[in-house]
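Left out: one protein chain. Kept in place: all the others.
Moving on, here comes chain A:
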């Protein structure tokens, strides 16, 4: 009875956590890369926008962002839809600031000569970034990017306090219904998170061996 309950609830929670993670990771990476491009662009207002974004979102506690998207914005008739997308919004806005800084540091490792050569053969700024600089930049920042994703994995647990039935929510539920099996409740939930984090670390190690820059 306990075992079947445990596995079915773990499966439910695991799926929700994965969905949260997947969408937030995707949006944060796209948004973060765009922000990094803005921060290195030759247009001053874009640079200022990028800097402000990072300053605001990197320095705001995640829970405050959740309060804004889950409690604040709906009062203004924004984001009134599902709780899932409110959580994804908070998580990806927050993580994008970190992705931006990681990607920007990667861009800075690519020697200036590369960009200059690209410009001299007639590529525009966007083309230079897309075809020459960013591919090399990403190869240089695989370890810190993996750290950002791992932090994101753990941060998804905050959503359990804001209407999402993720793994952490299932843990509270299990504690409530099976107070006699505390150890198993905690260990199995922890194992699920470890599994996700291990996959991210493993993938990062693989990419680093395959495409990482070795000097």
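The rule we apply is simple: a residue touches a chain if its C-beta (ideal position, glycine included) is under 8 Å from a C-beta of that chain, and two chains touch if they have at least 3 such contacts; residues count from 1.
Everything that follows uses one rule, which is that contacts and distances are computed from a predicted model.
Trainee: Select, from "Amino acid ABC transporter substrate-binding protein (PAAT family)", "Membrane protein", "histidine kinase" or "Quinol oxidase subunit 4", the UniProt-recorded name of the complex's unshown chain.
Mentor: When "Amino acid ABC transporter substrate-binding protein (PAAT family)", "Membrane protein", "histidine kinase" or "Quinol oxidase subunit 4" are compared with UniProt, the left-out chain turns out to be "Amino acid ABC transporter substrate-binding protein (PAAT family)".
Trainee: Of A:149, A:169 or A:193, which one is in contact with the hidden chain?
Mentor: Checking each option in A:149, A:169 or A:193, the one touching the absent chain turns out to be A:169.
Trainee: Determine which one of A:67, A:123 or A:197 touches the chain that has been left out.
Mentor: Answer from the full complex: A:67 touches the omitted chain.
Trainee: For chain A, which positions touch the chain that isn't shown here?
Mentor: That gives, for chain A, the contact residues 61-64, 67, 70-71, 74-75, 80, 83, 147, 151, 158, 160-165, 169, 172-173, 175-180, 182.
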